[in-house]
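The other protein chains are all here in position, but one chain of the complex has been omitted.
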Amino acid sequence: MGHKSDIKLIVDGKRTDGRTVDQCREVTMEVNVIPAADGSAKVGFGSTVALASVYGPRELFPRFMQESDTGILRTRYNMAPFSVDDRKKPGQDRRSQEISKVMKHALEPVLFLQEFPKVTVDAFAEVIQADGSTRVTGINAVSLALVAAGIPMSHMVTAVSVGKADGELVTDLNGKEDNFGEADMGFAMVHDTGEVTLLQMDGELTLDEIKKLLDMAQTACGQILEKQKKALRDFYVKRGE
Amino acid sequence: MGHKSDIKLIVDGKRTDGRTVDQCREVTMEVNVIPAADGSAKVGFGSTVALASVYGPRELFPRFMQESDTGILRTRYNMAPFSVDDRKKPGQDRRSQEISKVMKHALEPVLFLQEFPKVTVDAFAEVIQADGSTRVTGINAVSLALVAAGIPMSHMVTAVSVGKADGELVTDLNGKEDNFGEADMGFAMVHDTGEVTLLQMDGELTLDEIKKLLDMAQTACGQILEKQKKALRDFYVKRGE
Amino acid sequence: MGHKSDIKLIVDGKRTDGRTVDQCREVTMEVNVIPAADGSAKVGFGSTVALASVYGPRELFPRFMQESDTGILRTRYNMAPFSVDDRKKPGQDRRSQEISKVMKHALEPVLFLQEFPKVTVDAFAEVIQADGSTRVTGINAVSLALVAAGIPMSHMVTAVSVGKADGELVTDLNGKEDNFGEADMGFAMVHDTGEVTLLQMDGELTLDEIKKLLDMAQTACGQILEKQKKALRDFYVKRGE
Amino acid sequence: MQEKYALELINKGMRVDGRKLLEFREIELKTNVINKAEGSAYVKMGETQVIVGVKMNMGTPYADSMGEGVLMCGAEFTPMSSPDFESGPPSPESIELARVVDRGIRESHCIDVGKLVIDEKNVWVVNVDIHIINHDGNLMDASALGAIAALKTTKIPRVDLEKMEIVRNDYVADLPVVHTPINVSVCKVGSNVVLDPTKLEEGSIDSRISISVREDDKICALQKQGSKGIMIGEIPGMMELAMEKSRELRKLLE
Amino acid sequence: MQEKYALELINKGMRVDGRKLLEFREIELKTNVINKAEGSAYVKMGETQVIVGVKMNMGTPYADSMGEGVLMCGAEFTPMSSPDFESGPPSPESIELARVVDRGIRESHCIDVGKLVIDEKNVWVVNVDIHIINHDGNLMDASALGAIAALKTTKIPRVDLEKMEIVRNDYVADLPVVHTPINVSVCKVGSNVVLDPTKLEEGSIDSRISISVREDDKICALQKQGSKGIMIGEIPGMMELAMEKSRELRKLLE
Partner (left out) sequence: MQEKYALELINKGMRVDGRKLLEFREIELKTNVINKAEGSAYVKMGETQVIVGVKMNMGTPYADSMGEGVLMCGAEFTPMSSPDFESGPPSPESIELARVVDRGIRESHCIDVGKLVIDEKNVWVVNVDIHIINHDGNLMDASALGAIAALKTTKIPRVDLEKMEIVRNDYVADLPVVHTPINVSVCKVGSNVVLDPTKLEEGSIDSRISISVREDDKICALQKQGSKGIMIGEIPGMMELAMEKSRELRKLLE
């Protein structure tokens, strides 16, 4: 947030990519793109693209890592080396380890892990093009992949980023807004119940601004949830053929 | 040892911090400073300060690391990043791994590990301010922490550094003497029995000088042992309140 | 392969070390040089020298790494830090990991691992002087060490390098030919049966050249096999004394 | 057993140590506790103990932030501080702790990094290292408090520009700290909101939001933790609570 | 069971998916699929899916290759692509894959590295990263195909020589790719020769030779894999087969 820059992020109410402040980029969703996985999905928000795959429930090895009274969800968020301007060294850095952890917490609330003692569900999100909002794109993809894998879930989890750029509150930050804006909030929720499962923010915001951003995020999640549902319907229809 | 320097370490029989050659810096000892631990202590020699904590005896996992016929003592010596002039990168380097090993050997002789098969006693020493003699400060702290944890021990272990600076034999080296002196000897013993449990030296010494240093070290250990005992008495008195 | 260079590798049919194109350097072989091992050998091709030792069959720990239906062969190819002009950092790099893997495949075909479930045979090759052809030198050494360890084997494995330098096809590349030549082929075979167990090449070759190199490699392996057999005979004779 | 008892008490609006649900434990704050560090602080929050040391080093600026000093924040969960911690590479928990404290400092712009330039090529690197001494819960708030306290006492050493060497113990200025962010982690236990949980109580937490608040009531960093969700309508109230409590904690720094 | 069935079919000259033994699966090849990469390709070979991205960075040449750009090739077997892969350091298999693809590119001299000089000290570093998306066998051929396809579409960005910075998305030239190596892995299953095995079929492979062939029929890299040997007399025939098939695959790049 807040790198010095002369870049104007909003001109005449239009963002650098022509959107209005509360508009998401084009959202693309496709389920079952990775046949080896038990469930998978590909999600794009503009030119940010993430793949997700889910394996499990499967027995966890070595055995001393198993939990006797509950199943566990393991998550891994990763960025491909070529997904960013300056090549990212392969392997997990501190940022991706933190995101893997919050991604886990974003999804656990909808799983019935207690009913699967000793097993693991493994969820992987791989960012192949990064242009802001990568973690929420990844969460949307993993959420779809979990459903496609047939993992019992109470609800879908839907995620979006909101934030502040050039003094305006905006939905679905692109890379420039992420780098040069004033605040960035990662947000995930169970839209049907109102439960927030991911909330991260950095920047400078008043309480009022945060309240407005929560509203904008909830509204956007409602729209995105419809796209998740459509992607699943398309998948089941196709599979049923 | 022996970095080139114009620094005079002893002038008119006085050391850079005003001490005589056979004088320890002010020794501070406090037992039970880390409530989460089974036993703990804080020891200072002048501005060198080490914390120690002990956990155990506890079962060792994973099981294939257990020894069926004896318990084991695991030790870890570590320096906080901010304990030295130029920030130390976190994590164990070769020096701290070696010191962890000699610290283990310095303490094992007084433990009855054979009586605790399959378990581990874990002892940690953390240097938070370094001004010479850090490993012996750490051993004194761990020794107190082991007693406070109720680990069965035949005796206390007491440690001190001795060495040579500006041609004089000295007790309890400070950082300057450690860096610019002619020899540095780390020493630990069971003062009640005369058993030496740590002996490391680097520098240039004659046999006679080593004999004298061993005498000086033994004398200093006698004094330090009294402080260890007092710290334990204070702790038990306080706990008895 | 193919670093730019003004070095002439072949002049008047003679190579930089005076050899003809199809001549191996002096081959030295000695069995049982490392008493701690179950079997061991030292093999030199000119100034390239590799040691090998074999331990096993022995039970594999931790147990979850065991295979219930077969034994496994583990191999490690390593270069000593002082074996090359510019000191090699200790530890396995990507090159030595790859070579360890192809070395494993080069030797597995002659072992009866299915008859030793749950156990491991560990084979180590250590290059102490490197002047080209290090991996094949290591394979020859490990092959001898396996026999000396009494590991059941159907045949010996014999290895050699062939390649192209200054436009000529050559046998047993030295360091200069390896660095500045046009192609380098690592080759291992069971000479008695004609089975090829290692085949790696990089460079630029026509199919005809490859056919000729395969012939040259087979011929050289026949000669080297005799030396392997002699080394084993010498060892058994000596042991029988 | 004990953990269940702690939960039962919270459900009745009470706590094992007699505190109210929204009450912090007693806080002891000492600064300049590490003589080798350019800034340092010791925080004792109940039985939770944290040392934060700040080391000033020379380095090169980031390519996208020329003309600015560099902040780096690390945390070590030393195995000495809890029976649950182990030696080894940094755990995800210690990484998260360091990154959340880092964001609280960075995003509040509390350090005027534009003043940390040494010469054309070199800037000050401000290394904030958090050392957990005893873990009895609420490490996030204790660490963040220690970090800002340590920064506020940090001095900039003199640089010998000929040798390009830092002259330790010869200070020329205070670190320019222009804001005072305070982190308050607001926890949900069932329908109750709880502050400053002990380690025993942390076993019952459903979720929490760590909220970093500046002295002008700007919120600079948020991090939700825990494996349960929080109703969206509850979040603004949690923020207000954090803003209120942050004023209380900030007084400790004056 | 399934694996055994695949083997039985191969022994009869047939395959689970109805292909002939020497037939490749359908190949879908797309280029310019990653907008942040200077070159990229997506290869779908049956159900095997690979993305290859090429990033152009500035660096220093190797001491023994002054005046030449640098090629680096990496491969990640992401745990997402197969139930058998795990997180952690690169596996020996992924290292071998990267190194074999690297040799195919390097030894064929397909990139004119002498043209990749920026100034006296700096050259272009061509980073080829192979990302396995779905593993259904024959990763080597799919990856090598993706690599050469990505290189052939790679553009060289402009360098701001005053700031010595790369200006992304402002391209001044194509990467000079002067040859087109194609990798064909020829597999032995019992006495049969098989191409392009699925993952299921790979369980039955005795051995294979990965063969990199240039458009002038020069062979640039060989790598035998698998734990069984191959009769020396069979090898030339396997090479001829690879040469023939490489022409077929090379057409996909035109």
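Lettered A, B, C, D and E in written order, each chain numbered from 1.
Criterion: contacts are C-beta pairs under 8 Å (C-beta built on N, C-alpha and C of every residue); 3 or more make two chains touch, one makes a residue touch a chain.
Only a predicted model underlies this, so the values are computations on that prediction, with no experimental measurement involved.
Touch, as defined at the top, links the missing chain to these shown chains in the whole complex: B, C. Residue B:E108 is the one among B:D17, B:E30, B:E67 or B:E108 that touches the chain missing from this view. In the complete complex, the hidden chain is touched by one of B:L173, B:M189 or B:A231, namely B:M189. Considering the whole complex, the residue from B:V21, B:M153 or B:I210 that touches the absent chain is B:I210.
One chain is missing from the display, and on chain B it is touched by residues 1-4, 94-95, 97-98, 100-102, 104-105, 108-109, 179, 185, 189-190, 193-207, 210-211, 214, 218. Summarising the interface, chain C meets the missing chain with residues 33-37, 40, 47, 51-53, 55, 58, 76, 78, 80-87, 90-92, 122, 124, 126, 128-131.
Going forward, only the chains that are shown with their structure count from here on.
Averaging Cα atoms per chain gives one point for each, and the point farthest from that of chain C is the centre of D. Rotation angle relating chain A to chain B: 120°, from a CA superposition, given to the nearest 5. Remark: chain B and chain D have CA centroids separated by 31 Å (rounded to whole angstrom).
Centre-to-centre separation of chain B and chain C, using mean CA positions: 50 Å. Residue numbers of chain E whose C-beta contacts span two or more other chains: 90. In chain B, the residues that reach two or more other chains under the touch definition are 62.
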